[in-house]
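Here the complex is missing one protein chain, while the rest keep their positions.
By written order: A, B and C. Residues from 1 in each chain.
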Amino acid sequence: MSKDGKTPMLDDLEKGAWPSFVKEIKKAAVKSNTAKDLLNILERSYRDKVTHWKHGGIVGVLGYGGGVIGRYCDLPEEYPGVAHFHTVRINQPAGNYYTSNALRELMDIWDKYGSGLTNMHGSTGDLVLLGTQTDKLEAIFAETTAKGWDLGGSGSCLRTPSCCVGNSRCEFSNIDSMEICDTLTHKFQDELHRPAFPYKFKIKVSGCANDCTAAIARADMSIIGTWRDDIRIDQAEVKNCSKDMDIKTEVCDMCPTHCMSWDGSTLKINNKDCTRCMHCINRMPKALRPGKEKGATIMLGGKAPIVTGALMSWVIVPFMKLEKPFDNIEDLIRKLWEWWDEHGKNRERIGELVDRMGMRSMLESTGLPPVPQMVKAPRSNPYVFWSPEDVK
Amino acid sequence: MSKDGKTPMLDDLEKGAWPSFVKEIKKAAVKSNTAKDLLNILERSYRDKVTHWKHGGIVGVLGYGGGVIGRYCDLPEEYPGVAHFHTVRINQPAGNYYTSNALRELMDIWDKYGSGLTNMHGSTGDLVLLGTQTDKLEAIFAETTAKGWDLGGSGSCLRTPSCCVGNSRCEFSNIDSMEICDTLTHKFQDELHRPAFPYKFKIKVSGCANDCTAAIARADMSIIGTWRDDIRIDQAEVKNCSKDMDIKTEVCDMCPTHCMSWDGSTLKINNKDCTRCMHCINRMPKALRPGKEKGATIMLGGKAPIVTGALMSWVIVPFMKLEKPFDNIEDLIRKLWEWWDEHGKNRERIGELVDRMGMRSMLESTGLPPVPQMVKAPRSNPYVFWSPEDVK
Amino acid sequence: MADKPKRITDIGAPHFSKFLPPVIAKNYGKWKYHEVIDKGTMKHVSETGDELYTVRIATPRLVSTDYVREMCAYADKFSGGHLRWTTRHNVEFFPAKDQVEPLKTALKKDGHLVGGIGYGISNVVHTQGWIHCHTPATDASGVVKAVMDELHEYFTTKTLPARVRIALACCLNMCGAVHCSDIAILGIHRKPPKVNEATIANQCEIPTTIASCPTGAIAPNPAAKSVKIKEERCMYCGNCYTMCPSLPLADAHGDGISIYVGGKVSNARGVPRMSKLAIPFLPNNPPRWPEVVQAVKHIVEVYAKDARKHERMGEWIERIGWERFFKLTGIPFTYQHIDDFTFARDTFRMTPTFKWE
Partner (left out) sequence: MADKPKRITDIGAPHFSKFLPPVIAKNYGKWKYHEVIDKGTMKHVSETGDELYTVRIATPRLVSTDYVREMCAYADKFSGGHLRWTTRHNVEFFPAKDQVEPLKTALKKDGHLVGGIGYGISNVVHTQGWIHCHTPATDASGVVKAVMDELHEYFTTKTLPARVRIALACCLNMCGAVHCSDIAILGIHRKPPKVNEATIANQCEIPTTIASCPTGAIAPNPAAKSVKIKEERCMYCGNCYTMCPSLPLADAHGDGISIYVGGKVSNARGVPRMSKLAIPFLPNNPPRWPEVVQAVKHIVEVYAKDARKHERMGEWIERIGWERFFKLTGIPFTYQHIDDFTFARDTFRMTPTFKWE
């Protein structure tokens, strides 16, 4: 805090067209000392060019191992309002749909116990309530659960699963991404709330290869909708599209497998070669639709770079039908966790474990058969391991 | 040897259309007991399905550290003719051109002292004389040097450089690959004959990106001819070509940069985008020729997989004019060796050293500037090292 | 807590069906196609013939409870009490056809930015920064605000050859998952951790701390019951600090921002790819980070001018080549651009085929 409580740098960020988070903090600061001191300590960071938050201690609610991130500032005397500044992760509903009533109930609770600030949403997907004190956690938990909400994940556990809008609004969807997300969330309550894994595990579900949840980049388990049969074509609508669009240049030439052709009146797709990348369907949603035999490609391992380099998820099951009650995917996930529990080191994500041990161990223990779709290309090095059985 | 001196398995390999090495061993065996026992011990290997050669000891000629590969069989009592079976590597002339007289002189020496068998050529490029005894090495050396020949490399030294036919016969050549190969061979006689490096170092020179010496895969230093200006086009000849060939499909559509177009009468090349891959020139050698501003791309690091995985050479100098007396490339190679000598571990190829230490150290010590042509793409991981100077 | 209610646990999130607008509940899984009406509005049409209108606005993500109430008020008035957030932190309303324009007018009047749909720049996925985290090398919300103040027209009106996804992460942990973004704004440290001798013996388990360093840069210092940092080995990843609070990396001068470009996650046309280093370092210059803003804007503009329609940033760069990307943007190529991490060899140009510039 500048001595006079002024925040000139932050004030500057109230200007401009983009919505201002500073305005939001100021709104909250009207009612909350925590929010007020957040503003002050943030101004201090803007001057010092370093953070003023210390490592969080372990705080939480009874019987849960996660869901709350402890946070303390390093200048509690100067900024007593943020001496504690914990966040509470509320598990968002699949697809992030809300009613105004439900949201208002949550906001009321937060005004009562917290800073009045929130992230809609956290980058994993939670509804993040920012800034409260340790002694308020149980009350917050009690009141939110009473309204039907529960905590999301943090620590070495299943993190809050998330998904795209899928069937609820998107015509491209090949799986019921929201139902899958909700079902898995409920099947895995224990894994979500009581950290027992080597490290965090994230699940994201996208209804098609557009991957609107960025699952491939951000989830240990990425479930991506796809189809097995032919793209459905409405040739009349293709013709319609051709009025506004150069189908050859914008669609056929950009098809990665070059399996399309357009002669001005008929669009042909060699579906055997199509890899379901979605480009043509994206360009002509009225004319083209995914096939009817729908399911998902199951991919494993996506994560950020700490510390062996980022990974994107890769194919472990090319095609899986996903229908209620989704026992097949539950089963696979449990098997993967078992394997990971057995072999993973502390703070080793499942993708890193596969990278360290090789895919074979994971495949053998989950019973998945090796298929070429798992790899871009077979190995080029000659360092093949043979088990004694292989050599008879 | 089967007790009766019969070699039924090998005899089978005298049949068939492809030239037979067994016939060759038999021809030599007429005059040489060494060749005869080679046949016998080889038949034994065909039965046993294992080699019968032991680790070679260090053998060689006075003042040289390489050029001879020691070899002993593991059953000297049974196969005394090959108790010793050393090979002598003779440095081939650049481009592998010979006169019959010169070859006959060499063959006469070899009939006198060796098995009468040879590899034309070894996989590095040497003319390999196969199978002699330790006590004959000095005499072989004396007689071959007297005829103007010298030994090639082996061990931790510069290996015999090699090159493509280049200017001698190939219209695609952008550098005088044979003269470069010969000059470097002579400049580096000491490095070739007296192992003082951390490990082997190979140089191969190809006159263009077709890389007919497979330099990129097989040489620590791969020198590849290229040009800086525009491809020369003879439009009349292009038209001629179009009679036998579908220029659009076979040339333009296969150009990796899609920088060509053919309208049935004129071939256009957007040379700014051309990466000089050679495909179009290969297809129409009468119509297209490399530009006139010629030189080489200098690439570093190619090698087989032992033990960190195979490497292909990568760009360290996008363009270097290479003209007699080739001091610029000599100078660069010496600087690279100095850096490698300083930092390389025992049996660490220079490519592996760059891989271990990063390119920066090599570039700084050779004075080469970093340029985007050195990489397929910049790093994607965030693990950037900063020297204290970088951070001021 | 006198009248403590019965403890409820493990109920998970409420089922989404509670929150769906009726038209969605009715047409769930039956959508046939959609049309983008303008940058802030689209229409989805169902096999039943029903239509769903969506209006989208930008949010700062870090919002007050009053902001959420304000959104609820729009929802009540124009959207049957229903609203949602997108995976990139925008808010969406579902007005009936005749409510689309009134809603947009109201939103704009209140200063909200309607947009984010189709080929432009949507909201910036980002992280906590100086608002809530202990490891940041820069702020998050402030940088996003500064960048988007400059680029907001790409949200509301201007189009680009394809989607440009910008993300920010305030440290290498990359909570913003920036590693597959068209433009990634990444906070970086450039100085090794400073050992806090006073606290380390109490705060940290020395062997775990040493083991946490991927480069082996931490050596024991048993005399002081502490550790020593081999500074030349440190790559400032911060993993040690995550394990041991007595090894802070934050430094006003050392910290700053690097820009990575060309990543994506969608599989349309080409496979997902990681973002690659474009600018190794720009200083932290609050409150408006002008160097960062200019750099991002410049890259967007060069891309807008040179790329073909439907070509994401990374697709464009791959077509023209990195040598030309550096040429066109005028960004200098430095030692830092050349990978020297574990998998560096895969990034070396193992062919003499390249462009001169």
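Criterion: a contact is a pair of C-beta atoms (placed from the backbone, for glycine too) under 8 Å apart; a residue touches a chain by one contact, two chains touch by 3 or more.
These numbers were taken from a predicted model, which means no experiment stands behind them.
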In the full complex, displayed partners of the excluded chain: A, B, C
Residue among B:N167, B:N271 or B:N328 that touches the chain left out of view: B:N167
Which of A:M107, A:L130 or A:I216 contacts the chain that the document leaves out: A:I216
Residue ranges of chain A at the interface with the undisplayed chain: 209, 216, 224, 226, 228, 256, 272-277, 297, 299, 301, 309, 311-315, 318-319, 355, 357-360, 363-364, 370-386, 390-391
Positions on chain B contacted by the hidden chain, ascending: 9-10, 12-13, 15-25, 27-28, 35, 38, 42, 45-56, 62-64, 69, 71, 85, 87, 91-104, 107-108, 110-111, 116-121, 123, 125, 130-131, 138-139, 142, 145-146, 148-150, 162, 164-165, 167-171, 173, 176, 178, 182, 185-186, 189-190, 192-193, 209-218, 250, 254-256, 277-279, 282-283, 285-286, 289, 304-310, 312
Positions on chain C where the hidden chain makes contact: 267, 271-272, 342-343, 345-346, 350-353
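We adopt the following convention: only the chains that are shown with their structure count from here on.
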Intercentroid distance (Cα basis), chain C paired with chain B, Å: 48
Rounded Å distance between chain A and chain B, as computed from the means of their C-alpha atoms: 51
Whole-Å gap between the CA centroids of chain A and chain C: 12
Per-residue overlap in chain A, given as positions that touch at least 2 other chains: 305, 309-310
Residue list for chain C, restricted to those that touch at least two other chains: 172, 174, 179, 237, 253, 263, 274, 341, 343
